[in-house]
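Have a look at the structure below before the remarks.
A single protein chain has been removed from this complex, and every other one stays in its place.
Our next item is chain A:
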Amino acid sequence: MNTVDTVSKTVVINRDVLSEKKRRAAELRQQFTERGILVVNLVSSPGSGKTSLLEATAKCWQGQHKMAVLVGDLATERDAERLRPLVPVEQLTTGGACHLELSLVEKGLAKLPLDDVEFLFIENIGNLVCPASHDLAEHLRVSVLSTTEGDDKPGKYPKMYRTSDALVITKTDLLPYVPFSTEDAIADARTIQPELSAFELCSLTGDGVSQWCDFLVQARRRTVCIPAA
């Protein structure tokens, strides 16, 4: 049996474990920026109303702005089926994984028509922990929080709120019936991320939806290269 004389050697690396994925995400984000597409990553716990928010956004913009959606789910195409009559949509089924990764997003993008699209939404898996660690090439990360959840949630999931650019509080029509303070929730989130933009709305009635949509239009003007008309 051949034996090889070996020696020990320690190689110093000191590098972010996700550095390669972050580099790929930054490249893809730059491509979206140059194409004039604002990418918005919606994150929340399950049932906060992400799909309803996207339906309300599509209805608000009908004929004005073109959007497309990548929908992440563990199983089923139910959310994609809800959105398909309104906007181009591609389902990303993770088969149980608790978050979306860039490779899944890239796979979905290959099938999604993006001609003339101004806004691409990524509806992430309902989970306030794991999606916070993954850059999906978004320009904006938006946390969605419903009034049926605790208004102390931001402080309990600090990384998600710290890495978010905006907070959308949904289901405001239920405020008379639930012990939820929108002021407390926004204040809690801003102790973690002082520059967080905040919106209160009801996707079913449409209350507050136009302010959210205006915010996105302004964010697109500020963030991406708008192609000349």
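Convention: a contact is a pair of C-beta atoms (placed from the backbone, for glycine too) under 8 Å apart; a residue touches a chain by one contact, two chains touch by 3 or more; residues count from 1.
Keep in mind that, in the parts below, contacts and distances are computed from a predicted model.
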When you check the chain that is not on display against UniProt, which of "4Fe-4S ferredoxin", "Amino acid ABC transporter", "glycine dehydrogenase (aminomethyl-transferring)" or "Hydrogenase nickel incorporation protein" does it turn out to be?
"Hydrogenase nickel incorporation protein"
From A:33, A:133 or A:223, residue that would touch the chain that is not displayed:
A:133
Residue positions on chain A contacting the omitted chain are 4-18, 20-21, 97-99, 101, 129-130, 132-134, 158-159, 162, 190-192, 194
